[in-house]
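Every protein chain of the complex appears in place save one, which is left out.
Let's turn to chain A:
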Amino acid sequence: MATDDGQVTYLEAVALALDAEMERDPDVFIIGEDVGQFGGAFKVTKGFLEKFGARRVVDTPIAETGFTGLAAGAALVGLRPVVEYQFADFISCAFDPIINVLARHHWRTGDAMPVTLRAPFGARLRAGPTHSQSVESYFAHVPGLKIVMPGTPEDAAGLLVSSIRDNNPTLYLENKYLYRRLRVAGPISLEPIPLGVANVVREGRDVSLITYSAGVSQGLEVADELDRDGISVEVVDVRTLVPLDVETIVNSVRKTSRAVVLHEAAKRLGYGAEIAATIQEEAFWHLDQPVVRIAAKNTPTPTSPALEDAVVPQRAQVAETLRKVVRA
């Protein structure tokens, strides 16, 4: 499963990891709308039905509450379900079983709840207010859920392997804008990447750009651009919001003394607020500047390109903000 030129896309990395885990563990199955004969709305599970059969590749009615709760029950008695939501926007239909059934069950009872919730999310595809949302903050507030947001094909694979093997409900958010835009030379490793370990994807001296998901590739592009002007940006990919690798973030900020947080979710109570607050708690006396957040405007995500680009963080905005913070 790789492109003709031997490269592996972000989407293929997700598929490869899922395929490998289903091969490795007979208790792993995939369930969701159109995941079977159609291969999934974005084709992540293309070919899975033929390979694994309808027993393990389960097409469902349009019933997010129903199949999410089903996954909970199956997990309670020993299976390891992977649930696909067609778009992360539809996960709100499953809010109740995620919050009240999956997330708090282990704390209440001591019974493990190994469920992986896969959802394509995010903007920049001109898909509008109910097909473009970043949903991580809705769930980050809830004790008992892990939240995984890979920004590279390698992480998409390794973090999905870990999510599936984890004994907790894990929300694994796939950035659908990256699906076919990010690619790396194959083959890629399918070794698990531990949850809760951030990755310094680019070392730098002048400012720490702390981000995740699509912010990683965007941040690296901007870092290259600023490097030509002698500005050295350290890019920290937190990879998982819960658990959050506070130590790596704080070490980076202590080194650079400046921090900018970037995500494409709306700014108000976006996860950047948690990161910024954590930095001021843990590294306040190392800071030369206030922590700055770059995020989407506090509006729904518009459809039309001119409008969406005005709402979602653009490369130029990221570059300008970093320059300002470094110069100040």
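What to note about this one:
Just so we're on the same page, a residue touches a chain if its C-beta (ideal position, glycine included) is under 8 Å from a C-beta of that chain, and two chains touch if they have at least 3 such contacts; residues count from 1.
Here is the rule we use: contacts and distances are computed from a predicted model.
Of "Lactate utilization protein", "Sarcosine oxidase subunit gamma", "Pyruvate dehydrogenase" or "ABC transporter permease", only "Pyruvate dehydrogenase" is the UniProt protein name of the chain excluded from the display. Shown as candidates are A:Q37, A:T130, A:N167 or A:N298; the residue that touches the absent chain is A:N167. Annotation: of A:V35, A:L49, A:V101 or A:V148, A:V101 touches the absent chain (contact as defined above).
Residues of chain A in touch with the missing chain: 29, 55-56, 58, 60-61, 63-79, 81, 96-97, 100-101, 104-114, 143-144, 146, 167-168.
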